[in-house]
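For this depiction, one protein chain was excluded, whereas all remaining protein chains were kept in their positions.
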Amino acid sequence: MNDAKFIIRYSLGDSFLEKLAGKTKVLLFFSSIILMMASFDLRIILPLFILNFLFFKSVYQEIKILKFIIIFTLVMNILNFILFYLVNPTTGTELSQTFTLLFKFNDYYVITYETVIYFITRIFKIIGTLMISLWFILSITPSELASGIYGCKIPYKYATMVSLGLRYIPDIYRDFNAIKESMQMRGIELDPKKASLFKRIIANTKILIPLLLVSFERIELIASAMDLRGYGQLDERSYYSDKDLTKTDQKVIYFAYFQLLCAVVYIVLNMFNVVPKLWVL
Amino acid sequence: MKKPIISFKNFSFKYHKQQKETLKNINLDIFQGEKLLILGASGSGKSTLGYCINGLIPNQYHGSISGECLINGKSLIKSSIFELSKIVGTVLQDSDAQFVGLSVAEDIAFALENKNMPRLEMKMLVKQTAEKVKIAEKLNILPHSLSGGQKQRASVAGILHENIDILLLDEPLAALDPVMGKEMIELIDELNQVDNKTVVIIEHRLEDVLHRHIDRIVLMDKGEIVAVKTPDDLLSSDLLTKYGIREPLYLSAIKKMLGGLKQKNDLTNLEKIDLTPFKDYKVTNLPLNSTKNHSEVIISLKDVKFSYDNNEFIDIKNLNIRKGERIALLGENGSGKSTIAKILTGIIKIDKGEIFRINNPETIQEIAKVIGYVMQNPNQMLVSDNIFDEVALALRLRNYSIEDINERVNNVLKITGLYSMRNWPISVLSYGQKKRLSVAVCLALNPQCLILDEPTAGQDYRHYREMMEFIALLNKKYDITTIFITHDMHLALEYSDRALVVKNGKIVADKDSESILSDEKILNLSSLKKTSIFDLSEKLNLNNSNFIKEFIEKERRINE
Partner (left out) sequence: MKNNKNITQQIVAIAIGSALFAVLMNYGGISIYTNTKLTTAYIIPVIIGAFFGPIPAALVGFIGNFLADTIGGWGYWFDWSFGNLFCALFIGSLNLYGVRIREGIYNIKHAIIFSIIAVLGNAVSFGLITPFFTKIIHGGELVITLAQAQVAVLSNSVVILIVGNIVLFALARRYKKQNNLVEE
């Protein structure tokens, strides 16, 4: 009960991704997600999707919530497509400036080949983004995340915010539960069946006030503890959890740079209308 | 031991926010290699004195300084916290707040990371220091799976590699159970003896600290140093009682019951005290007191099982709790005592078995009318603006009438002695008052049973006594069953009639407190320790039970 089930892992196995250095994982993640966001071209999105799906499969864990999240994202987006279609049945056609009729309900609601491609592209793009996020979360430890962020030349203060945040999430979660339980004993009702929405909103403020006060008390103490051990005196910092880059790391980093380059080139070409807004065969 | 490494001369300090000086005219020299204890009740200024040694004053806490303080020959005012951290290594009281790393190894490495030390060198040093404090096999463990003692060890390791001269420990025992506390004191001693570090310990738990040799004790009260003495000199004086420090139990017993102490040396160790003058002491055969007839069962558990993630954890065959009982719930961290408390209060739903609670309440909200739960940290329980509203909250949420609320709240406030402050805001209350208010909050619902999680944690002797006497009164006058979770063996002995020892989710012992607390086998099983009063009684070949009762009785009379 006190140990929340978080998706992020604290110890890793030894698959290909898991063994990479923190910096490599962070770079690969960012370059993949940026390229995925930048393009609307199935020729880029599909291979990217397949690669990242394989990455995801290699670190997949049997966790209930994961399945739920994937299904939830799929369902939400399919619903969205139906809405999009109802509002504008020829999105794809407008983007590609071509019209290939496949099916016709009436004069307005038609299905064009371009729109089908458009929806396929979009779903691969969104599920792909989710796959990238998930393999990243499943293959990195909080420590590697911090050293990885610093490794990407981001000042270590920001890496500290992330790692310290992850360090105190379990503690805060424990406080949150303890306070919630004690308030329930006092008589607040959080069950939607038993109390009105307004009452529940007020009940939540009763949990928030002590949670905030207890958490803020900590800030000064933690800051003291860090200052007493010389935090923030130098402009550079080393990380215990860092690893030396292996040959594999080097190769993956080159690949990440290549992806970044692709993304930049694609965005520039897109701005000058050199590449199609939506690629159709 | 010639040149002082820390030197205070006519030193005073006042926090910006406060009216009066927190430290007044401090004169103190601490020498290289010395092992010093700074002793004092809450509010004596002992922690503030510590902040002046590690530089949190004036770097972190602002205020006005007069007089002089030299650390390693350099003026405090001119040193940055970073410079001082190379000389003084600090272990803070709150082991959770200072554990900033994501694992033991990273926490130990934190100072080295800040120095931008190359990784190879860092790994070697971390391994060395971890071995020194005997935590090397736990390097990859996460902070929330560590016990308080292990966190403290990691914190000690985290300052060792700095080649520091001075080790400053601010209430290192606060969160530790008796066995861990003993190990911590042994570790500190080793660092002093073997590595010749100057050690400054800030504590109020004198007996625990004296488990190993201490060179000098600085006794503080209201911001001033009232005595600097060797342990023997201090123990043979009456200063401790005067300034609200608990004497070692065995000494207290000798002084109060056996007609006083003639011996002046070797007082820190019961083994070395000559007990021949007391050989003839006879305990009066006290009638078996408080054989209250606890007849009515108000809570009972049968074959209760509960598991975390399919791992069976709690397994209680049979447990009956009767009206008016005083029960101590004992066990090491992670043994399941908090989980049992949560099962009783209905926060945790059990997998199998039966729970009976009087009046058959069902929801958490209803159970609270039968069983009140007082959390360890009162700040987690207090949400309102003033005391009256805080106590009234539970009643207002249950839609009691205004007259009913006024009557009940005023009644509870009178019982808890908070009535005269009923319109005060929560923020002005002291920790002890907040603690009392958190009890009042539960009493508003008029429960038949109160569960108190570590009711005396982090409080000095006077506040500890006040709190427990108050709880005892509730039990005596209103027949409220009290169950408290504690590590403090003497507290358990003095304020409970029955003790439950929990180990791996099972109740391994359920007897009267005295027989449990004198049973070494059971105590070892759950990281507990016999108190020195037992040892004394055994050495004198007396009836333990009667001797202890007499001692408790004597102490109570003196305190009144």
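Per-chain numbering from 1; labels A and B assigned in written order.
By definition in this document, a residue touches a chain if its C-beta (ideal position, glycine included) is under 8 Å from a C-beta of that chain, and two chains touch if they have at least 3 such contacts.
All values derive from a computational prediction rather than experimental measurement.
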Query: Pick from A:L12, A:M37 or A:L245: which residue touches the chain that isn't shown?
result: A:M37
Touching the absent chain when the full complex is considered, from A:I78, A:M161 or A:V264: A:M161
Query: For chain A, which residues reach the chain that was dropped from this view?
result: 4, 6-8, 33, 37, 40, 63, 65-66, 69, 73, 80, 83-84, 87-88, 91, 95, 118, 122, 125-126, 129-130, 132-134, 136-137, 145, 157-158, 160-169, 172-173, 176, 190, 192, 197, 200-202, 204-205, 207-209, 211-213, 215-216, 218-220, 222-223, 226-227, 231-233, 235
Field: Contacts of chain B with the absent chain, listed as residue ranges
entry: 59-60, 80-82, 383, 385, 420-428
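Basically, only the chains that are shown with their structure count from here on.
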Query: Measuring from the mean C-alpha position of chain A to the mean C-alpha position of chain B, what distance in angstrom results?
result: 43
Query: Where on chain A is chain B touching in the complex?
result: 1-3, 10-11, 141-143, 146, 163-164, 166-167, 170-171, 174-175, 178-179, 181-189, 206, 209-210, 213-214, 217-218, 220-234, 236-242, 244
Query: In the complex of these two chains, what residues of chain B are touching chain A?
result: 54-56, 59-60, 81-82, 85-86, 90, 92, 94, 96-98, 100-103, 105-106, 109-119, 122-123, 126, 140, 142-144, 158-159, 308, 339, 342, 345, 347-348, 364-365, 367-368, 372-373, 375, 377, 379-383, 393-394, 397-398, 441-442
